[in-house]
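One structure below.
Heads up, one of the protein chains got dropped from this complex, but the rest are sitting where they should.
The chains carry the letters A and B, assigned in the order they are written, with residues numbered from 1 in each.
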Amino acid sequence: MIVPYSQVLVLAGLLFLMGMFCLLSRRNLIMMVLGLEIMLNASAVAFVGAALRWQHLDGQAVAIFIIAVAAAEVSIGLGLIVWIYRRTGTVDAGCIESDACRID
Amino acid sequence: MNWMIFSPEICCLATALVFLFLSMAPVDSRRDYIVAIALTGVAVCASLAGIHAQGELFHGTYRIDLFSQVFKSMLLMGLFLVVVISSGLNGIERRYHPEFYMLLTICTLALMMLVSAVHILTLYVALELSSYSLYILVFLRKGRDQGTSSGMKFFLIGASASATMLFGLALLYGATNAAYFRVLIEVIPGVIHQPEVILGLALALCGFFFKMAVFPFHFWAPDVYEGAAHQVAAYISTASKVAVIAVLLRMAALTGGASTHLVHFLAILAIISMTVGNLTAIAQKDLKRLLAFSSIAHAGYVLVGILCISPQGNTSAIFYALTVLLLKFTCFLVVVQVAFDGENIEIDRLAGLHRRSPIMALALMTALFGLAGIPPTIGFTGKLLIFTAAMEKGYFALVLIAMFNVVISLYYYLLVVRAAYLLEPAEGEGALAPMPGAGILAGTLVAAIVAIGIYPTPILELIRAAAMALG
Partner (left out) sequence: MTIYSTLFYLLAVLILASTAIAVTRRNMVHAVIYLVISFFGSALLFYLFGAPLLAALEVIIYAGAIMILFLFIVMMLRMEGLEDRLFPLKQWLPAVGVCFVYGMVLVMLIVSDTTDAPPMPAAAAAPATFGQFLFQRHWLAIEIVSMLLLIALVGVLRLGRDAGGKTRPESEVAQ
């Protein structure tokens, strides 16, 4: 016997909150993408916990796809960040938006 | 397993594969264009032929019924139309044209799977596939910095919206042990009062609100419309909206109307989207930004139809999907013709369009009047259906606010029409030379907009049957 499901949900919810907090409060693009990864991981934890609760493999199946999507997301996200860095010399979200620190 | 009912998707996949190989061949835009038209035309025919197909595939994770097939036909028609206006694809570098067509077809394939998916996993991965192909389509815009910041914004907002949706789906699955929609639809009305179910549904809807550009997730729309190539913007504002309407209908049908909280939540979002979209659109100078804000407002109108959660409401939302598809596409057809160089277009550049190209000016006027909801266009019929469905449910205040918004929107649509009809063309602006076939296409679209507006019965019958299949 492990724990009631609601406690797993609390753990996943707090993780999700931290990811969202990181995404919203940081200006550095890399940290923002990192926040996204934390959010995806939180969902994976919730799904695996649910799979255990219901003794059904569907939840685990979703988690494996979350990992694949996270890989695609990180490759696109980081590719874009490197592209932006080469163009503008910065990874600051506010800077890119305001066009203030373009080097060209 | 019956492969015939899967044929529209197979056509789409085959098209994508053809372009994957063409992207390795020497650059030849003309060839790409012709191949794309031929193959997407075949796909449209396949979807129309199979419109009455029915069945379940892949262990029940994929459902084919009239509802999904009607949406698939609309999606493929949207794809076909966008491909047709891609002959002068100047917003994207020539060597990326095969990739452009490939991503477009893969995105359509993903959207088709989205409307047929009845399992949360299939739904999620199909949504991600369509989002990612759109992110990359936005980056494809030629030029130094256009598409950079808008692409990044699109990606960050999109990825966070889909992560939020995923967490919502996790909450739903954790609370109900139901991953199939047909199970969810039975279970949810019984557990709708648990906080995690409501929270899960609300979060799960976030991912679709993003695609639809509904209020809290609408920031990306103007920047992306402005930053993406015209054809891509046309695709985002037509096909991807249509698919999301389908999924939102499916998700809303899950609750069976048992939750007033959810209806209130949707109503608030609808009101804010309409108002924000319309009020901000007034101040816009760039035509594509204006269209972006108007699509935020239209997302609000569609939500009114969706939140009725009644057969009439569903019918009106499906009909409105068709309306948005036709009207928005006609606007973008004109944008592509006027801004043939692939650059962005200010409203002032439309000055004297009726002299430079009467047919384009007529198409623009019809489409804008349609968006504003003036009879006898399809836009009027669509709005009428939505408002009567909402009245039947007794949402008088909501309808009143929506009507008020329609009046506001009339103002900026008329500003654009005024530029096209009343202003004199700028010096040195000769007659517009539209692409071959663009005039015929514009004429056909105008005829369709007016004809369906006057006599919608046959299409409405089909859509009503489709809405019944949703249940």
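One rule holds for everything that comes next: a residue touches a chain if its C-beta (ideal position, glycine included) is under 8 Å from a C-beta of that chain, and two chains touch if they have at least 3 such contacts.
What you are looking at is a predicted structure, and each value in this text was computed from that prediction instead of being measured.
*Asks:* For the chain that got dropped from the picture, name the residues of chain B it touches.
*Replies:* Touching the missing chain: residues 20, 57-59, 61-62, 96, 99, 102-103, 106, 109-110, 113, 119, 121-122, 125-126, 128-129, 132-133, 135-136, 139-140, 144, 194-196, 199.
*Asks:* List the residues of chain A that touch the chain left out of this view.
*Replies:* Answer for chain A: residues 1-7, 9-11, 13-15, 17-22, 24-28, 30-31, 33-35, 37-38, 41, 44-45, 48-49, 51-53, 55, 57-58, 60-61, 63-65, 67-72, 74-76, 78-83, 85-87, 91, 94, 104 touch the chain left out.
Rule of thumb we're sticking to: only the chains that are shown with their structure count from here on.
*Asks:* Need the CA-centroid distance for the pair chain A / chain B, whole Å please.
*Replies:* 27
*Asks:* Going by the contact rule set out above, which residues of chain A touch chain B in the complex?
*Replies:* 5, 9, 12, 16, 19-20, 23, 29, 32-33, 36, 39-40, 42-43, 46-47, 49-50, 53-54, 56, 58-59, 61-62, 65-66, 69, 72-73, 76-77, 80, 83-84, 87-88, 93, 96-97, 99, 102, 104
*Asks:* Touching residues of chain B toward chain A in the complex: what are they?
*Replies:* By the definition above, chain B touches chain A via 120-121, 124-125, 128, 132, 135-136, 139, 144-145, 148-149, 151-153, 155-156, 159-160, 163-164, 166-167, 169-171, 173-174, 177, 179, 196.
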